[in-house]
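Down below is the structure, laid out as structure tokens.
Missing here is one protein chain; the remaining ones are kept as they sit in the complex.
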Amino acid sequence: MTTLTINNKKYDLDLKGHEILLEVLRNNLGFTGTKTACEESECGTCCVNIGGKSILSCITLACDVADKAITTIEGLADGEKLHPVQQAYIDHGAVQCGFCIPGLIMSSKALLEKNPEPTREEIDYALDGNLCRCAGYLKIYEAVIHAGKEMKQLAGTNKN
Amino acid sequence: MTTPRHTFNKAYVNPVGKSVPRIDGKGIVTGQTKYAFDVSFPNMLVGKMIRSTIPHGRILSIDTSKAEALPGVRAIITAKDTHNIKFGSNEYFFPHTIDQMAIESEKVRYVGDEIGAIAAVDEETADAALKLIDVKYEELPAVVDVLEAMKPGAPQIHESRNNIAVILPVNFGNADRALKESDYVREDLFYTPAAHMAALEPHVCVGQWETFSNKITLWASSQAPFKCREALAKTLKMDLNDVRVIKMAVGGGFGGKLEMLPMDFAACLLSKKAGGLPVKICCNREEEFLATRRKHGMIYKIKSGVKKDGTLMAITGEVIADGGAYCSYGPTVIAAAIMRIFMLYKIQHFRVTGYRVYTNTPISGAMRGFGGVQAGFAIESHMDMLAEGIGMDPVEFRLKNITTPNMVTINKMVLTTNGLKECIDKAIESCEWKKKHGKQKDICRGIGIGIAADVMGSKMYKSHESAGSIVKVEEDGSVYLFTGAADTGQGSNTALSQIAAQELGVSYSRIRCKSGDTEITPFDTGSFASRVTFISGNATLLAARDAKKQVLNVVAEEFKLNAEDLDIMAEEVINKKDKSIITSFDKALELCYAFNYGRQIIGRGSYNPKTTPIDFRTGEGNVSGSYGFEAQIAEVEVNKETGEVKILKMWDAHDIGKAINPQSAEAQIEGSLAMGIGYTFLENLHFDKKGRPANGNFANYRLPRGFGMPPIECIMVETNDPEGPFGAKGMGEAALLPTSAAIANAIFDAVGIRIKELPITPAKIIKALKEKEVNEKNQQQHLTEAKTL
Partner (left out) sequence: MLLNPLTFHTPTTISQAAELYSTLGGARILAGGTFLLNSLKLLKRKGLKTPKNVISLKRIPELVGMTADSQGLTIGSMTTIDEIFESPLLKDNFQVLRIVCRNISTQPIRNVATLGGNLTCRYTWTEMPAVMIGLEAQLHFIDNKGQASSLSAEEFYKAAAKTDKILTHVRIPRDTKAAIAYRRARKSSNVDIPLLSLLIKTYFEGNRFTKTHVSVNNCVAFAQRDQVLEQFLNAAVCSKTIAQEALDHLDKNIYDNRSDEYKQHIFRISIKGAIEELITKQAKKS
């Protein structure tokens, strides 16, 4: 039995060893928020967060991350309350067809948790692995900048 | 006891013109929204298509026996299981272009052509079964180059067609005489490559055949669920209403999901053969590039003449479009490639012939722009070159020749609102054209312009292209909008909900939108040609108006007033005459559903623009109920050493009539522009000797990423179209039409070289710079020699 920790919950799975994390998330556990569009680590729609980093679940073996905490898009909102990154994406018109959005939100979140005030260049660098065919990226960048400000403020209030 | 009521957000009253949040946004950002890609049922089977491995040949036999014997295989279909009925995309106006069968029975015409399908318990088994299918072909010579395909003696892909699917000769005035009368004539040849829609969600569907009732349900990723339904009914010989197509959230379409594909057909038929179990067929990225749809590569020859004062005298030329193995939207694409000129320029003398040609390569369909992208590059580059030839500023040249409001073009297009001049003027002002054009060569910077026009729809597969909407107001005050329009991510559900709320007089937060389910929503031809805001928007407006009237009739009856004197605005029923408030919307609804009245409020609307398709004998046709316009400017910096071109900034001034949702409109422009940038620099789908995509994956077919995006300034020009809902016209395509030319023109301004073949690569820039250097040296030499003589 392999235990995976996803969004702070433990899931026991009978894994043989060759299962890719993306498959386990979507097919075994029903977390269909994480997508795939290329199966070859080019598109970023399969991004999840592990260890605070944006990780491509399509090139991750599920067994290899059994001892790590995995966060998927489904783990961000707190009930009805959206995570600042999610809210910012809606507020700034960054969402169109939405297929790239879970992966982009996960990469954005990883960036902002490390650096809540990234420069344009730092956003270029952090999001260069995520494709979007609809939006043209500009509103996505706007959303990232505003989400960062919000996250910084929240962190400040939490400290007090 | 009163019915519990919804609480409504007052902030979203009068939503038209406001950037209200997308109606489906929350589901998307939480990963909850379900695409066809995510659909899964108990006991669902995995389907795979059996595809041709040769580019051209006759099918002699298909032996499925070994595959059928494999444990876990539940159904296999080949042509003998079908009615062998052909389908196509321009059925009404071009019945002779109906040339594809869902499962080919006689011939295969490209590597990837569907000759059967398998349904098995899992993907492993389906893949193993595919390997056990034994097909015998009589291989025929193939032709993958479009010019080779047109030559006499080339292998014939379809019967007696000379490999030409469609010819469109467009002739007006006397082009030869006009050219003779011109002061400057030039001829140019432009090459635009094939490309791919590359929507992130691949083509995917789940089909289920309900065996006891003989009804089909298809969960689809589709831009045109009703078209899909029609094609399924036709090819499966079923009644239209026994076929239900449910459009799920769609992860991008861009023209690639506008038709039934063989996989949709196969999923349904496999389900029938498997005793009614649902069958899911999903393309992997390789199949996406190989066997769905792609963009027509085009060769655009154009020869035009102008007078010294800049008057455009005549345009002549030839367009050759590489259509791939079947016709798909060929006629519309070749028409769009030529006709858009008339929306932009006042031209009296014209002779251009378009050829849509078959080759043994993947099928070319209607990628966003429908041929207008390829044409945009050719025409707008060529116009700049004409201006250069007579020493005129390219903007002045455009202003001299562009169309105006309220005119009829030579091919009978009725242009009503036309903000083209305003778009150019505003763009020029914003980008400081006069300060920059021709003045930054020393720092290798340049600025260039391209203009484009947008249509709102086009009659294609049916004689009409109507849209229908239903607005149902519930007892608790929530409003349901049922529309056939297909939201594929561009935000049509949101825009239509805004229109419904505005007309009904209530907050946008009341609206729940259900779209694209052929059993529940009214008919709509689909999301293409930027038609949804205009056509489906008008249907929605009419439906909301109808619902409002029904409410007002009840209020009028109760309060003994004249219904014509009443209106609903900002959640209140008011008396138009003295602006007094009669009652609230909520109270009015309570009244409607109260026992004395008990009226259901169900509003309906239907809208069909008064348009005509292009007549392929004369080139005449008013294809759209209104026309949109745009001027796009690019400022670039060329690195002469590496050949890399950096886009410093882009400006897009867009006449969209009225922005229903300004943020959405901007997002559409930015997204369109990104696709245009991709086509200009990166995207080139090329084929090997067997007609297979040579770069059919994301590692080698490069899409634009965030770091490649320049700042973009969107300028909305609102001409308030009298026919559009609240003055709105459509948009969604125009912003990628002039991009390549604007950039190519800017490069010419920066470093004096002309690239006439897309994509513009560093290699081509370096080569052109070297050639320019050599030419200049030779010229200098001649001058020196001339001096010495």
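Descriptive notes on the structure:
We call the chains A and B, going by the order they appear; numbering starts again at 1 in every chain.
Here is the rule we use: a contact is a pair of C-beta atoms (placed from the backbone, for glycine too) under 8 Å apart; a residue touches a chain by one contact, two chains touch by 3 or more.
Values in this document were obtained by computation on a predicted structure and should not be read as measured data.
Here one chain is not drawn; of A:Glu23, A:Glu113 or A:Glu142, the residue touching it is A:Glu23. Only one residue from A:Leu25, A:Cys47 or A:Leu112 touches the chain missing from this view: A:Cys47. Per the touch definition above, the residue from A:Leu4, A:Ile101 or A:Ala126 contacting the chain not shown is A:Ala126.
Counting the whole complex, the residues of chain A in touch with the unshown chain are 16-20, 22-23, 39-41, 44, 47, 53-56, 58-61, 63-64, 67, 107, 125-130.
Seen across the whole complex, the unshown chain contacts chain B at 123-124, 131, 641-644, 681-682, 699, 702, 704-705, 708, 761-763, 766-767.
Everything below uses one rule, namely that only the chains that are shown with their structure count from here on.
Taking the mean of the C-alpha atoms as each chain's centre, chain A and chain B sit 30 Å apart. Residues 26, 31-35, 37-40, 42-43, 45, 72-74, 76-77, 82, 86-87, 89-102, 105, 123-125, 127-128, 130-141 of chain A are the ones touching chain B in the complex.
Looking at the complex, you find that chain B touches chain A at residues 19, 21-22, 24-26, 28-35, 37-38, 198-202, 249-252, 254, 284-285, 488-491, 663-664, 666-667, 669-675, 697-699, 703-707, 709, 711-712.
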